[in-house]
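Notes follow once the structure below has been shown.
Note that one protein chain of the assembly has been removed; the remaining protein chains are unaltered in position.
Think of it as A, B and C in the order they're written, each chain with its own count starting at 1.
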Amino acid sequence: MIFRGKKLTVSIFGQSHAAAIGAVIDGLPSGFRIDREQLQAFLNRRAPGQGRLTTARKEADEPEFVSGLNGDMTCGAPVCAVIRNGDTRSRDYDAFRCVPRPSHADYPAIVKYGESYDIRGGGPFSGRLTAPVCAAGGIALQMLAERGVRIGAHIASVSNQTDRRFDPLRVSPADFDLIAANGFPTLSREAGEEMMAEIENARRAEDSVGGTVEAAAVGLPVGLGGPLFEGLESALAAACFAIPAVKGVEFGDGFFAALLRGSQHNDAYAMDGERVVTRTNHAGGLVGGMTTGMPLIFRVAFKPTPSIGMPQQSVNLEEGRETELTIRGRHDPCVVQRAVPVVEAMTALVLLDEILGA
Amino acid sequence: MIFRGKKLTVSIFGQSHAAAIGAVIDGLPSGFRIDREQLQAFLNRRAPGQGRLTTARKEADEPEFVSGLNGDMTCGAPVCAVIRNGDTRSRDYDAFRCVPRPSHADYPAIVKYGESYDIRGGGPFSGRLTAPVCAAGGIALQMLAERGVRIGAHIASVSNQTDRRFDPLRVSPADFDLIAANGFPTLSREAGEEMMAEIENARRAEDSVGGTVEAAAVGLPVGLGGPLFEGLESALAAACFAIPAVKGVEFGDGFFAALLRGSQHNDAYAMDGERVVTRTNHAGGLVGGMTTGMPLIFRVAFKPTPSIGMPQQSVNLEEGRETELTIRGRHDPCVVQRAVPVVEAMTALVLLDEILGA
Amino acid sequence: MIFRGKKLTVSIFGQSHAAAIGAVIDGLPSGFRIDREQLQAFLNRRAPGQGRLTTARKEADEPEFVSGLNGDMTCGAPVCAVIRNGDTRSRDYDAFRCVPRPSHADYPAIVKYGESYDIRGGGPFSGRLTAPVCAAGGIALQMLAERGVRIGAHIASVSNQTDRRFDPLRVSPADFDLIAANGFPTLSREAGEEMMAEIENARRAEDSVGGTVEAAAVGLPVGLGGPLFEGLESALAAACFAIPAVKGVEFGDGFFAALLRGSQHNDAYAMDGERVVTRTNHAGGLVGGMTTGMPLIFRVAFKPTPSIGMPQQSVNLEEGRETELTIRGRHDPCVVQRAVPVVEAMTALVLLDEILGA
Partner (left out) sequence: MIFRGKKLTVSIFGQSHAAAIGAVIDGLPSGFRIDREQLQAFLNRRAPGQGRLTTARKEADEPEFVSGLNGDMTCGAPVCAVIRNGDTRSRDYDAFRCVPRPSHADYPAIVKYGESYDIRGGGPFSGRLTAPVCAAGGIALQMLAERGVRIGAHIASVSNQTDRRFDPLRVSPADFDLIAANGFPTLSREAGEEMMAEIENARRAEDSVGGTVEAAAVGLPVGLGGPLFEGLESALAAACFAIPAVKGVEFGDGFFAALLRGSQHNDAYAMDGERVVTRTNHAGGLVGGMTTGMPLIFRVAFKPTPSIGMPQQSVNLEEGRETELTIRGRHDPCVVQRAVPVVEAMTALVLLDEILGA
């Protein structure tokens, strides 16, 4: 479970119900002062237990930095963040080893890892493993901010309720601040309320909903990335698809670009003072696998949470017969809200790595 | 320009107008007999000069295997395939160093690489570099077939002309054969004709069109991939986004999944004799980053070719002023047709690597 | 601080006086039961505080496995071992930031990492970081034993006191058991006593001594490794030179081979029943970068501990002038004894990785 960048290697460890989860971040520059309070605030955006829309599991998600810091300064040694697990109800999961939950990792994981697979809480496939990703990404966000790069994301849609899009030419840190101020992470407060209603409806129906996250990064230098496998899209998409429940990633106009003609999609160049800019930004800030200096824009699609309360058809793996399954326990009816900082964290890891490795 | 898999490393070299392009494929098992004729037929699907819908540049795309083979057998040493370039008109490209083409790699590449950047033909950013990818992927396809894994792709759409989708439960090598038999790579011959008309319309208008490719793989074992950064989606998406002009990748229902409820999206398990299957395949054969044993299905969005004949706005980088640009030369009005085998090749590299490294 | 193998990635974290040190071991097969007692016994061989010949720092070196295990079974998720630091006297080290200790990492580390470098206890350069290496390697040793591969090492020399060498044709697990039974890790108990006297002499003189470790592995399959950069010597040497204080590594006859003629050094082949063997083993079990199936033999040279009690010449980095330095504190007069299990651990990581990745 390793993010292998050019300069950064982040080794994530843990299972949902292990003693701890965490991350070892190798390759960070030394001499950077981490703002712990800001980092914890970032982690809290992902943490559960923030109201009835998210799982009732209560965890502080407070990383202990057992190495890599001298006071609050990175010292050149790998930074290891350990987050203790607690409040786990492992008995809830015993049955799934025999009767796998539909659209969960249970079945392929049992085939892959065999009898010793730790199915409790979804093992290493749990969304809980995104907590250490956020610990690493939260540090990356701070390092990027120092370099003038800012990243933000919002919920672009929940079911068919949509937020307005980032303006691909003018998205700015002010937008990110607005999203933060709104609590529920949307640009439009009204859209956010409709989404919350949608999620609450699903929860009441013991069902779940999917959605999309839109992310942006501004302040990037021109020319990050490169040809073929060095393309920045590859690195960003690989990081985003590493987030559980992600089913699609698109940059700029994305799939919509496939409907356009070149004359509609091409972004003409212009001068903004001494700076080369584009008059439109259909590309989402990326051509030829490289940053153009315009805002980087992309969207990530999340499937609905597979854990739903309704009875479902499954199979009994031991007996080789079909059976019905009803999942009990605590689950988010929608993962998208908590996924917003995870998308930001992944984006930050990739962009910081590209900048450090350029 | 390196594909870094678990067992396979494919180092792609070349620029569009260099003496040669090629690939070094390291990590292939020894003792496999390559069917050269079949490989060349595969490469021909990508090669240019197949009619007025593709660029007039004529190149045989015939790789010379200078190492790694003992007769036609892999011998354990890295396989190096060299494809000589020819029929290049480098003068066409001189001007773009000063006035970059919109939505091309020109501008960020000049910033990134400086004056010595080889802009001719798009340098290493050219679609031509997908020829060695296909040489490597074509070998991977043969090795996968021997292991019972078959891969196929078709054009799912050009502009708003759509082919029918793969049946996510029943897609089979027969579908891939049908696509091959159709010449223009669609499941529905009629849809293909409409797409060709659409491309021809764009060509006449000195414009271009985008489209999507849908790919499938069958015969996969259960449990390829893994948690977080080990997810198969990450590897496949990284490979697909490495293809020039790709703007989006989605698995299974993809972005559409974000509109569904869990009760609609979950794939219930069932028994098919002794085999565990799912009753639906919204997941596209992947849950928890792992294969389920059901057909792997994903779609890739391509933007319209940025090289269009119409005058466009750009800037003169030397003089720092805006200017108009008209691109002449030979360009595909749509890259999607030739991209189909490239998507197959990328998929094959990733899947063979996962199987070898499992 | 990452061991990057073909299948295994071991990410080591920590500084000598950080809250903890540890390792994340990614890529271990699932379903292996770790013998905790045996592992602790292995770690104890490296741990300090075993008598007056080693540093007085007392640490249990008891790893807590916070993830990756289901009971005592590997479960497929990364194994994270955390070893808490304690009994640290950080004040001892304050002065070295200004006046670096000769032949220690202090000076280049200060230049490399800057002011925030954590110099306490030698930071990440401390021999203490070999404890998590042994935690990882100790697991690898158990997994190798299950596959019929056994590894052992002994002190081949301390100063000019030498143990007898492994018999390169007949070294066996019985030798490893003999070394273990001897307490001080030599084949000859008498040689061990002379070495101990030598170390004690150095200690009394507030000086230190170097030495060599000889390692062997038996039960290896033929053909591990490969040509050029894939050679097993490269992987083993890289791992051994990662151990602090190592200055030389040689395989088989090593530097002595440079004095021989081909007719003296070549190992003739013979049949041992159905098995191909060599009549001599000057090669140390490796030709062409690959295992021959004969015992793998190599030696590792350790410099004398740089921390000595005598006054030494150094410089004051702040004032840019020469000065005298006297080092106080607790240090081993010889690292070789405690290095023996570290060499075994490194060897085990490399060999297990090669076998898993073959």
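We adopt the following convention: contacts are C-beta pairs under 8 Å (C-beta built on N, C-alpha and C of every residue); 3 or more make two chains touch, one makes a residue touch a chain.
Since the model is a prediction, treat every value here as computed from it, not as a measurement.
Colleague: Among C:N70, C:S157, C:T186 or C:T347, which residue is in touch with the absent chain?
Modeller: With C:N70, C:S157, C:T186 or C:T347 as choices, the missing chain is touched by C:S157.
Colleague: Which residue from B:D35, B:E62 or B:D118 sits in contact with the chain not drawn here?
Modeller: Going through B:D35, B:E62 or B:D118 one by one, B:D118 is the residue touching the chain not shown.
Colleague: In the complete complex, which positions of subunit C touch the hidden chain?
Modeller: 1-4, 12, 100, 102-109, 111-112, 123-125, 129, 133, 157, 159-160, 202, 205, 207-212, 222-223, 225-231, 233-235, 237-239, 241-242, 244, 246-255, 257-271, 274, 276, 278-279, 282-284, 287-293, 299, 301-308, 310, 312-315, 317, 320-322
Colleague: Just checking the interface: what residues of subunit B touch the absent partner chain?
Modeller: 1-2, 9, 11-15, 18-22, 24, 26, 30-31, 64-71, 73-80, 82, 109, 112-118, 123-124
The rule we apply is simple: only the chains that are shown with their structure count from here on.
Colleague: Validating interface symmetry: for the copies subunit A and subunit C, is the fraction of residue numbers used by both over half? Same or different.
Modeller: Interface between subunit A and subunit C is built from largely the same residues.
Colleague: Which integer distance in Å separates the CA centroid of subunit B from that of subunit C?
Modeller: Centre-to-centre distance between subunit B and subunit C: 46 Å.
Colleague: Taking each chain's centre as its mean C-alpha position, how far apart are subunit A and subunit C in Å?
Modeller: Comparing mean C-alpha positions, subunit C is 39 Å from subunit A.
Colleague: When you check subunit B against every other chain, which residues touch at least two of them?
Modeller: Subunit B, residues with two or more chain partners: 227.
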